[in-house]
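Quick one: this structure, given as structure tokens, is what I'll be asking you about.
Shown here: the complex without one of its protein chains, the others still in place.
Letters A, B and C mark the chains in the order given here, with residues in each chain numbered from 1 onward.
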Amino acid sequence: MAHNPLRQSPLAHLGLIARAGQGADDAGIILTEAPFTDHIGLRGDGADTAFAGAVEKVLGFALPISPNTVTGKAKKTALWLGPDEWLIVVPFGAADKLIAALGKALTDVHSAVFDVSDSRTVISLSGANARHVLAKGCGLDLHPRTFGPGSCAQSTLALAHILIHQTDTAYRLYIHRSFAEYLWAWLEDAGAEFGVSISTP
Amino acid sequence: MFLIPCPWCGERDEEEFSYGGEAHIERPKDPDALSDAEWADYLFMRKNPKGTHFERWNHAHGCRRWFNAKRDTVTHVIEAVYKMGEEKP
Amino acid sequence: MSAQKNRLGNGGRINRGKPLRFTFNGRDYQGYEGDTLASALLANNSGAVARSFKYHRPRGIYSAGVEEPNAVVQLETGARTRPNLQATEIELYDGLSATSVNCWPTVEFDIGAINSLAARLLPAGFYYKTFMWPKSFWMTYERVIRNAAGLGKAPTAPDPDTYHKCHAHTDVLVVGGGPAGLAAALAAGRTGARVILAEQEHDFGGRLLSERGDIDGIPAGDWVGLALAELNAMEEVTVLGRTTCFGYYDHNYLGMVERCHINAAKSMLEPKDGPSERLWRVRSHQVVLATGAIERPLVFADNDRPGVMLAGALRAYLNRYAVRPGRKAVIFTNNDDAYRSAIDLHDSGVEVTALIDLRVDPDGPLPDAARARNIQVMDGWVITRVLGNRRLRAIEIQRLTADGGAITGEARRIDCDVLGSSGGWNPVVHLHSQSGAKARFDDALQSFVPGPARQAERSAGAANGAFALDDCLGQGHAAGLEAAKLAGFKSKSKTKRPTAESIDEAPLKAMWIVPGEAKPGHGSKHFIDLHNDVTVADIELAAREGFHSVEHVKRYTTLGMGPDQGKTGNIPGMAVLAGALDTEIASVGTTTFRPPFTPVTYGALAGRDIGEFSDPARKTALHHWHEQASALFEDVGQWKRPWYYPKAGETMQDSLNRECLAVRHGVGILDATTLGKIDIQGPDAAEFLNRIYTNAWSKLAVGRCRYGLMLGEDGMVMDDGVTARLAENHFHMTTTTGNAARVLGWLEEWLQTEWPELKVYCNSVTEYWATMTVCGPRSRDLLAEFTDIDLSAEAFPFMSFKQADVGGVAARIFRISFTGELSYEINVPASHGLGLWTALMTAGEKYGITPYGTETMHILRAEKGYIIVGQETDGTMTPNDLGMDWIVSTKKDFIGRRSLSRTDCTRPGRKQLVGLLTDNPSEVLPEGAQLVFDVKPQPPMDMVGHVTSSYYSAALGRSIALAVVKGGADRMGETIHAPLIGKTVNCKITGPVFYDPDGSRIDGA
Partner (left out) sequence: MTSRYSIFSLMRNAIGYHQGWQRAWRSPEPKPSYDAIIIGGGGHGLATAYYLAKEHGITNVAVIEKGWIGGGNTGRNTTIIRSNYLWDESARLYDKSLRLYEGLSQEINFNVMLSQRGVLNLAHNLHDLREISRRVNAIRLNGFDSEMLTTEQVQAMVPILDCSKDARYPVLGASLQKRGGVARHDGVAWGYARAADGYGVDIIQNCEVTGIVREGGKVTGVETTRGLINAPKVGIVTAGHTSHVAAMAGLRLPIESYPLQAMVSEPIKPVLDCVVMSGAVHAYISQSDRGEMVMGAGIDHFTSYAQRSTLAVVEQQMAAVIKLIPILSRLRLMRQWAGIVDTCPDASPIVSKTPVDGLYVNGGWGTGGFKGTPGSGWVFAHTMARDEPHELNAPFTLDRFTTGALIDEHGAAAVAH
């Protein structure tokens, strides 16, 4: 991935890329840091059509209004964080333009749009035992009957706040930057009994 | 570990929430009109009932919303939750 | 190695193909896979295995389960040792080594047994009555008492094992893997519900393991195997062996502990992958408690001798472990169930020398079956004497009078080496009680049974007072179906419940104290709580002394307070109390059962929340640069902040002097990332700040910054920081590091709960920005190399803000200063932090750029008299106390304002912030030193304040301090004293600003 060489992910010094592929083939856990997507914080009244309509026009799809769900299209994803709060995830470098566009569309609507790309990193967790590892530190019921692809939720993992988004292939854990080292170490420790393999994004 | 039904997110573990004390204590509109004793009442005096308690919770590690709950302080049963601004059940 | 002389030739659930060696008290033995330590010891004819807690009486194995009060051992030595385990719960493994606790030098000859001789002087609560004189001797007595108390020994090295935890969510949790639990799990599992079945032992089946009988026409053991196979095949069913459900908490939340590595196949001595134990935190929609029942003993004279056991345990050892607990057995009972033990003993070739039934003319299938085997049934008789000290030799029995209240006639002696006693069975209502429900006393069973449920639970089988196997199966099945249904799962097809043959049993006859030759306590001891050596006489004494509440008795006598939590003794104890008080057991009440049901390892409860995982260490984007620069770190909340950067050969003060002077004369750089940063947007943002801060915000120009003070509603300073107006409706607020989350929560609380009409959004952007403060007279020169904007004081004045490109990165620059020097606080997106910081360091070399830490920051701000919330304030300081009235608006309301006019906040003599200069300029006051105006030769002295901050100032070449002093603002120039240990430091009260009071340096030198 091309990015400004000056930029560093919070886990850069762990040498994860060098460690990639060293785990056993039958590892129950696959961990990947997927840094450098852009994140935009969006606040507004989801029930206000002026707001929701303006945002939909810019994004090309409607914001998720059901709690703890995700919508998206064409490499843009919107995660529900609260009744007036969303996280928009877009590819690296796409935030500035989108923020400007949202700002313009929402000029007359009470709202807030702000860049939080560097606030979090994303750790992707997959493998046969992924749910077991999360169950060690997270009180959410992640059973397929209650949580599946397209679900998201904020909660705690171990002793840190997280945002979990389940995709078709993995759990994407949005982790605040200053907690990243703690949580990465925690995930490796929790996964050890199942075998951990590190992969590259 | 209570199971608290957030009005938005549904049932979640208590560890995601923070407790906000007695609900429906309105801040006086004109504090200067109050005697020291009346101000102390607003600041400090609490019903602290044995039984039904109307109280505030914040889904701090979830949707960040404050809401009210009706909880029994003896049985710990949460009888109702309702959003800020909604009527007491 | 001695032979297993009590092992039966066949039968049992042991694996004779896997013999295991073990040592107990230094002697070598052999057992088999499938044994517990207790069964293996019994197989080896162990006799006394322990000494009792108080009197050090020899004790043998008493039970076959978690209720064991006697056989408490220390397992292994070294780092993996475990104190206080019950031999009945330790699964045997090869190489096991255990020792008796609470005896010295050996279990056979124990010096502590001298207590037995003095027993008469040691009734319940004796210590309350003595050891008071002479007063000074108590601590010596206490030491002796403490050394005598306690059982096993703690390890002396840190725990080499790891423990994990997990959450689990389920529709139905079934606790107990006996017949009722298995039936419940099957019924619930077949509906498709998520089910967890937890069994504390490694083997499922519960009592079935110890009994002989059929279910659905096949041997019960085979039925268990089929049931488990079916359960294991169900996708949504989790079957957990070696898992004790120990706690039932609110909202159907239960705690269970799974012992992952204590099994016979692998020695627990070897290190393993994965946890040694796992804590399960289960949230279950519905719960089925199939926790079984525990037998209670009959209470007769000297009923604690090795060889006296629970009658049900005898057939557990026979049938499950193929161990003959003795050669000549006696059964003593008040119920039919114990006849099964006599029958099984007889059928296994043990001579049953008598079956003593305190009832008259017992009748029914079980007594008939015993009599058919020519077992001598002595009905209407009781045991009055036990002979043998370290090993049972014989008993004496006497006939009961017609009313059953006394004994009569000649005593008869009967030889025996094992005695099984049964006073009936107590349903295990512990979890039911823990759930908040109240158990009810059942007169027919003479025991407590579950009462109305308080949470979503129901009991089934023996736990519910249904002891007959067929009832257990029926209740379990029904409970499983009901639980699943309430959780939203209906039975898809009609599944048949398992059945077993019903055997009629006659009711038991309660007799709580078996009369002996003398009154209890007069020569012999009738034990109630074997673990804590509590006797009938102790309970009667407590009653006599006015301790009538069962809770008083428990506390006075220690009844039920041992690790076994009175599993065998509580009901008899309550019955004895009821007798002493001449009342009913039901009205004595039951003590509340508290978690855990059986003891739980600390390590399992802590899990991985220890060491590096005990609390997240939050790190800034620059953390690893600081580490490489040999910084020492300070913990501020969860954050790691560079404290100072020592160079080789420097003392701490050397480093601080160097860092301070660099800032004052050249340029320093500080990682200020940890400061809280809140993005505030909306048309009412300025109005909101007006209400939150003490000063006014409406007129702050775009591009300008302002310092703000936040009060609690009680008027006390809560937080402070600089807020910039980025745009008309857009602010960037900063908070102290430690209060960042609290302040955001505070803002949201007011917005959401009190002022929902205000159109404002608050969002934390703390994590987004890496913040570096470039500070000192050369900071402008340095920054100029990175940006094109005009940095002149005119174009970019103090307390203003600019959005600018810094080193190719979009940055927010705040011209604010916490040091009094020209200073730029540069904020860049965090991933750019390290890049910019290293570039600044390189470019700054020519100016002698010096990274400085929190300690230098503290010194520099103290030189300027700037406060730190939490250091100069402690939740009791108003703005006025801090000399900051200038920031308190009189024209508007704000949070906390009304409190400032209360009488105590306006009285003279409040503590006020001042500066202190020690008479001796090289003397640095300790922070926290208390201050007095009048030094007295001895305390007490009238304290008027204390030192809040104190440093050596390199810039001033002397020490400085900040303090709060009563009425201090009016006492400038006066002398004040800090009486320390061994000396008193005199100082002069000054204003709090020591350096550059005119602020002439703020725009640079």
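Operating definition for what follows: a residue touches a chain if its C-beta (ideal position, glycine included) is under 8 Å from a C-beta of that chain, and two chains touch if they have at least 3 such contacts.
Worth saying up front: this structure is predicted, and the values here are computed from it rather than measured.
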Among the chains in view, which touch the chain not shown?
B, C
Which residue among C:D214, C:D415, C:D442 or C:D609 touches the omitted chain?
C:D609
Full-complex touch with the removed chain, picking from C:A149, C:M652, C:A727 or C:M972, is C:A149
For chain B, which residues reach the chain that was dropped from this view?
1-2, 14-15, 18-19, 21, 36-37, 40-41, 43-50, 53, 55, 71, 73-76
Tell me where the left-out chain touches chain C, residue by residue.
80-84, 120-121, 123, 126-133, 135, 138-139, 142, 145-147, 149-159, 161, 165, 247, 249-250, 253, 255, 279, 281, 436, 519, 521-522, 537, 541, 544-549, 551-552, 555-556, 558, 561-563, 565, 594-596, 599-603, 605-607, 609-612, 614-615, 617, 634-636, 714-715, 870-871, 874-876, 899, 902-905, 926-930, 932, 938-941, 943, 946, 979-981
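The definition used in the following text is that only the chains that are shown with their structure count from here on.
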Result of counting contacting C-beta pairs for B-C and A-B, higher pair:
B-C
Compute the distance, rounded to whole Å, between the mean C-alpha positions of chain A and chain B.
31
Inter-chain centre distance, chain B versus chain C - centres from mean C-alpha coordinates, in Å
28
Shared-interface residues of chain A (touching two or more other chains) are 139
Chain B residues touching 2+ other chains are 1, 13, 64-65
Going by the contact rule set out above, which residues of chain A touch chain B in the complex?
67-68, 81-83, 85, 139-140, 153-156, 161
Which of the residues in chain C end up touching chain B in this complex?
249-253, 281, 283, 436, 454, 713-714, 745, 748-749, 752-754, 756, 893, 897-899, 902-903
Report the residues of chain B in contact with chain C in the complex, numbered from low to high.
1-3, 13, 18, 20, 26-28, 31-32, 34, 36, 39, 43, 56, 58, 60, 64-66, 75-76, 84-85
